[in-house]
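Shown here: the complex without one of its protein chains, the others still in place.
Think of it as A and B in the order they're written, each chain with its own count starting at 1.
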Amino acid sequence: MDFVGAYAPAHLKFLLEGFVVTLEVAFLSIFFSFLIGIIIGVLRYSRIPFLSPVLAVGVETIRNLPLLLIIFFTYFALPEVGVKLDKFYAAILALVIFESAMLSEIVRSGLNSIEKGQIEAARSSGLTYTQTLWHIVLPQALRRMVPPIVGQFISLLKDTSLAVVIALPELMNHAQIINGQNVNYVIPIFLLVAVMYFVVNYSLSLVSRRLEHKHS
Amino acid sequence: MFKTVWKKMIGLGLVAMLSATALVGCSSETTTENKTDNKKEQAAETTLDKIKERGKLVVGVKYDLNLFGLKNPQTGEVEGFDIDIAKGLAKKILGDENKIELKEVTSKTRIPMLNNGEIDAIIATMTITEERKKEVDFSDVYFMAGQSLLVKKDSNINSVKDVNKKGVTVLTAKGSTSAQNIRAKAPEATVLEFENYAEAFTALKAGQGDALTTDNALLFGMAKQDPNFRVVDETFSEEPYGIAVRKGDKELLDVINEYLKEIKANGEYDKIYEKWIGEKPKQ
Partner (left out) sequence: MLDYSILIEHWDMYMQGFANTLKASVLALIGSFAIGTVMAVFRIAPIRPLNWIGAAYVEFIRNIPLILIVFVFFVGLPAIGIRFDSFTAGTLGLTVYTAAFIAEVIRAGILAVPKGQMEAARSSGLTYLQAMWYVILPQAVKIVIPPMGNQFINLVKNSSVLGVIAGLDLMYFGDLISSETFVTFDVYIFVALFYLLLTIPLSLGVGALERRLAKSR
């Protein structure tokens, strides 16, 4: 093992560059999957004829597939049907498809956890269905959803590493390039990369715990 | 960084809508609409025009192959034989060898990336084969390689016959001609295929296989990188490398072939060859 050689300044800089891409991909994917996840979750909760069952089938299918397969799919298979995306967007699209399905389930079960009595009370005091959903149900449900949603974001950040299979220049890809130079770098580099993921994700989980305590 | 993030955000608006509609299950109409619109606009424009317009040639190269295309983590630069050929091509088309953007490809991703429009051409140790000719158009041969084996210094493997045994594991990369060749030449061996040669070489170094097979040109680069390994003398196939462009990109292909003829005539090719391979090209 060669810790000194592995942690040469140029290598550290190279890893950081990769980490920036990891964070960029994660940030953008979180943003869009959060939006889409809420929309799908609410639509399924609302039991709209035809639409909700179709969404249910779509969400269940995606939730039961490996993310890795979805990444291969958006990058290698979509071009065959005319949708052409570069690595960066193909990775994000795959993450958004997968994570918004996961998030929509969290949103739906969060909404379901709100007592029906509250909805009836709001409706009988003159609010429309949409108003009730927007002002009464959603705010409470979102608060309850904070811990699982943060958990999902942590998964998402970890999952960006799967884009290593399409050679997206993120953290894992850069780590493997350095590892390719010398076998003695492998363990030190993996250790450092693990710590980088850990620091960000563990901080996220601490924030989530604090939020949880505040609300309970 | 944030500027680029915002630019990407806008681009992603489309992607997000696409995925949303894909989830709803009515994506086909919207996407085909966009596609035909784009096609109309671009119909008159060739790839060569586009390269000149944007003032930059985008080439797919390997990032993990010593001597041909290797990203040096010390400098962040990509270097190698293929890179010098690509830079020369940029100079030929745009008058400046720095008017170039290199993108990483693997054996598996290069054809999809070319057909995606992500890159204008592939210069990535790509063997010209009949099967691939159905997918892309190739230039004249710019490098002649042959498939061989990389083994541990003290290994007793000296020929492809020595790996044609049960219990011998040979490593290579997915989507390469090497995988098909070795299956035909050594049907008894176990062949494991990785995403790229870097992963395969890392696996070989970790003792996950007895030999790594691909073109000798690449193997020399690996042996140079790690002197614990040597290249077996025998080659058991001919691997002519060509530059690939999208099917029908005749204008670009003509310029590439003209460029290859030029550098072979004026000695520039020999210089690049000697710089990386360490000897004069065999005639």
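Just so we're on the same page, a contact is a pair of C-beta atoms (placed from the backbone, for glycine too) under 8 Å apart; a residue touches a chain by one contact, two chains touch by 3 or more.
Remember, it's a predicted structure, so these values are computed and weren't measured experimentally.
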*From B:Asp64, B:Asp162, B:Glu193 or B:Asp210, residue that would touch the chain that is not displayed*: B:Glu193
*Just one of B:Gly55, B:Gly76 or B:Gly207 touches the chain that is missing; which is it?*
B:Gly207
*Please identify, in ascending order, the residues of chain A that touch the omitted chain?*
1, 60-61, 63-69, 72-73, 76-77, 80-81, 154, 158-159, 161-162, 164-165, 172, 176, 179, 183-184, 186-187, 190, 193-194, 197-198, 201-202, 205
_List every residue of chain B that touches the chain not included in the displayed model._
107-108, 111-112, 131, 134-135, 171, 174-175, 179-180, 192-195, 199, 202-203, 205-208
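Note that only the chains that are shown with their structure count from here on.
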_Averaged-CA centre spacing for the pair chain B and chain A, given as whole angstrom_ = 32
_Quick check on the complex: what are the chain A residues that touch chain B?_
8, 10-11, 13-14, 17, 20, 24, 27-28, 31-32, 35-36, 39-40, 51, 54-55, 58-59, 62, 75-76, 79, 82-89, 92-93, 96-97, 100-101, 164-167, 169, 174, 176-183, 186
*Please name which positions on chain B make contact with chain A in the complex.*
1, 5, 8-9, 11-12, 15-16, 18-20, 22-25, 31-32, 35, 63-64, 71, 73-76, 104-106, 108-109, 112-113, 115-118, 195-196, 198-199, 201-202, 205-206, 225-226
